[in-house]
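Mind looking over this structure? Questions follow.
Removed from the display is one protein chain of the complex; every other protein chain stays in position.
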Amino acid sequence: MTYVPYAISAWVCAVGLYGIVMSRNLIHLAVCLTVTQSSTYVLLLSVGYVQGGGPPIFKGVKLGTTSVDPVVQALSLTDIVVSVTVLALVLALALDVHRQAGTVDPDEIAAMHG
Amino acid sequence: MSWIPPLLVAVPLLAAAVVVATDHVLPRRVEDLIAIAAAATTCALGVVLMLRSERGDVIHWFGGWNPRGGVAIGIDFVADPLAAALAALVGGLVLVALVYSWAYLEEAARLFDTLMLVCCGAMCGFALSGDLFNMFVWLELMGVAAYALTGFEVKDIGPLQGAVNFAIVNGIGGYFVVIGIALAYARTGALNLAQIGQALTQSGSRGLVIVAMTLVVCGFLCKAAVVPFHLWLADAYAVAPAPVCAVFAGVMTDIGLLGVARVYWTVFDGAFAADRAAVGDVLLSLGVATALLGGAMAFLQRHVKRMLAYSVVCHVGIMLAGIGLLASEGLAGAADVLLAHGLLAAGLFLTTGIVIALFRSVDELQLLGRARGRPLLAALWFGAALGLAGPPYVGLFVGHSLIDDAASATGRTWLPPLLWIAGALASASLLRAGARMFLGLGARRDRLLAPEMKERPPARGTRLSVLAPVTALVVVLGLVVSVVPGLPQRTEAAAERFRDRPAYASFVLHGSPAVHGPRAAFALEPASLESILYGFGATMLALALAGWGLYRPELGGSRVLQPPARALKAVHSGVIGDYVMWLTVGTALVGGIWAVTLR
Amino acid sequence: MRIAAFVPALVVLFALLLWGFAGMPDFGHYRGPYGFVLERIATPERHVTNVVNATTYDYRGFDTMGEEFILFAAVTGVVLLLRGSSGSRRRADDDVRSDSIRLAGAVAPALVILVGLWLVAFGFVTPGGGFQGGIAVAAGALMLFVAVGYRAWSTLGDERLLDPIEGLGAGGYAVVGLAALVSGLPFLTNLFGPGVVGTVRSGGSAALLNWAAAIEVAAANVILTTEFVEQYIAPIVRRRR
Partner (left out) sequence: MTMLATLVPLQYGLFGLVALGAPAVVLSRDPLRMAVVNGLYGLVLVLLFVLLGAPDVALSMLVVTTVAYPVVLLIAIARSRSSKEEMDEA
């Protein structure tokens, strides 16, 4: 059982990649990208989890109480910002693509462009 | 502690913020000057840092959080001569690009300056960082700025498609890096490169280390555009404005290779000390495949910027092969190729920008003979293109010769001819295009070349009084790299230090400065006879291939060449789904091979 | 063809990931030194009770500087892509006429913005911080759009107002870092001492970084949403005319 969280993160990563490769719509593809990235937060937070540990916030908690790892949480925060920015950029590009080509299907766009 | 390393990041980034904040107050030319001054400062600081670090590595712990008992609690920048030199090159090329664009781009210049400066700071940060997650942050920052710069010409579908493919492939590469970081962190509880390396040397669980290395290396190889992660590159570089391409081609691609070299020699080298060859052989094979495929694809293009893009792929392959030899001479060779190629490729893109501005086309066949009577442009073009082939003591020669030495020292005599031939192929395609454009030679049609693109490049500024000197400066600097006294010896000494993991670790974690030999003399050592012959041969081969390419349609042989050419083009389809498929295949392949050979 | 090559590769990659993950410590049994060292030193040395934010803005504050600039670059990129392609801004006449919406519109955004500011201010004490609070403030501003209509919104979302704020947020972070360097300390060194545990004044100059991040995040998100809303509004406005 102690391995399940990691396996699930690998599963989410694979599912996201599958979605990206199969996607016929850039907006759909952008969301698949965020799903793939969500595997990284799940993995990071699972790595830093300590059984029976509380959050690494010592407001009203005695110092030295077992708590989960704070570093992975800081990393996940950065990772989430990256995911928002990438989503916004890819969607902005998708909107421009739609304006120029009238479609958001990557296959059609490639065919138009030659 | 030195105060220089953080400035290499802080100066360009702060300047970017200032340009945005004062946008509606200051006139545009003042903002341009702020940007240019920031890039110049970055370049100068890079040079100073390089000279300083030759006397011994320079470290800066951010926030003053020095390691405690060998545990790093903050983030560090470590400057060694190679990384500092790369940062100086970054600053220099961004400076050139900003000055060039001052005369070249008319609209949206504020956003252009801002994004270029952000990209500059991010590249410097990536080169200097001594922390694995911090490297990822700069990788992403570099990427975000670069995607937007690629899509700069938003009114056309080509740039948009190029930017989308660039963003998605590099984005996935970034996720792989994060998963690799999570693996390393889970095992070692550290993010500092030296500390992870130290812990991995002692710990078991090979599987985890192999997978972590696969993911981090493949993530960086996406940025470096190594086969099969290279497909996005031509789409993006063919469409970005010329000054942007100069920076992308000159340093941004290669910086992925620095990432590979850095993590290998600080983190994984200790864990795989017993089977280094198995790690190196994979990198070496990828490098050779990339060089040959890049050269061949360059030869099949008629869109000049796309051709240049594939020539970048080709040279990235040569550099990766040098790194894959896992020897100081090989790494030094890769660094010298990087320097010469960075300048020459930037010069070629800038020359192309002038051609676009004057003749409103980037198509070799359309431009047939139209650029005749432009002796300066022609000289720049042919000079840079020949320099890429590496005639004795010109351009890429010195880098190639160091790689040759490393290859023969490790008994891989088959390697140098392959790399020289690949470089000659890329050079030949550029010479062919130059002969058509500037001399009007060659056949009018060639069905072997990729079909013409529909887009028409927009009109550009044509202030040649600014554009030409800047371009000429870059090309000349690139050509003379091979005769800089003492350069090969000093890069080799720097490479030797770059590879010394135990010294790096004890310097970073315990502050014990490493002992370095005296600085190498400013002497000009003769290259080996083999290399001179190779260089001469490659130049002849490039000229011959260029001539053959010009008159090939009249000579026949299309029937033999057509099917493989078509197959190659079909792989480079422009469809993002295919690219991600190749990315997955590549990662699975690299990881699979390492899983079998290293376990 | 694509699937035929992709699925086997994906299976191999998945297997590799599982193999690699098997080498990690069991779930819930993490034993790395980095986080534990920080937990032990953050409260006594820095008087900060939220160790995650101590990590984000102090120990690894340099990462966060990169992160702020990622947001900054992305906003610049989105502005370039969307504004560059659709020309200049238009003003639409779509005043909101329902009184109840106006009332709700006056109260709700104020509440959300207050919550956002609270999240930022107490970031070093309880969960929250510049990023979370910044987005909440931006969300409050966005709700204002629903309440007051597009015309008023586009005054608020004016680039002449927002660009300097955004530049200030991102640049401010770098300036705080440089301030330490100028005083002869390493970049981003925490100045002003540790402050008082459990209050808004804990965290030293890392608290300034927290606020700089909040400004950057709020401005960036307002610009981002405005640019996207423009995309949505522009054709509707045109149709009505």
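Order as written gives the chain letters A, B and C; numbering starts at 1 within each chain.
Simple rule for what comes next: a residue touches a chain if its C-beta (ideal position, glycine included) is under 8 Å from a C-beta of that chain, and two chains touch if they have at least 3 such contacts.
Here the structure is a predicted model, which is why all the values come from computation and not from measurement.
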For the full complex, contacts between the hidden chain and the displayed ones involve A, C
Interface residues of chain C toward the undisplayed chain are 50, 52-53, 86, 119, 127-129, 131-132, 135-136, 138-139, 142, 221, 224-225, 228-229, 231-232, 234-235, 238-239
Note that chain A touches the absent chain at residues 1, 4-5, 8, 11-12, 15-16, 18-19, 25, 27-28, 30-32, 34-35, 38-39, 41-42, 45-46, 49-57, 61, 65-68, 73, 76-77, 80, 83-84, 87-88, 91, 94-95, 98-99, 102, 104
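Note that only the chains that are shown with their structure count from here on.
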Comparing B-C with A-C, the one with more C-beta contacts is B-C
Between the Cα centroids of chain B and chain C the separation in whole angstrom comes to 32
Whole-angstrom distance, CA centroid of chain A to CA centroid of chain C, is 16
Chain B touches at least 2 other chains through residues 133, 137, 140, 144, 147-148, 151, 154-155, 179, 185-186, 191, 577, 581, 584
Going by residue number, chain A touches two or more other chains at 13, 17, 21-22, 47, 71-72, 78, 82, 85-86, 89, 93, 96
So, in the complex, the side of chain A touching chain C is made of residues 1-7, 9-11, 13-14, 17-18, 21-22, 46-52, 55-59, 63-64, 67-74, 77-78, 80-82, 84-86, 88-89, 91-93, 95-96, 99
Note: in the complex, chain C contacts chain A through residues 2-3, 6, 10, 13-14, 17-18, 21-22, 24, 26-30, 32, 34-36, 38-40, 42-44, 49-52, 54-56, 60, 63-64, 66-67, 70-71, 73-74, 77-78, 81-82, 85-86, 125-127, 131, 198, 224, 227-228, 231
Contacts from chain A onto chain B in the complex sit at residues 13, 17, 20-23, 26, 29, 33, 36-37, 39-40, 43-44, 47, 71-72, 75, 78-79, 82, 85-86, 89-90, 93-94, 96-97, 100-101, 106-107, 109-110, 112-114
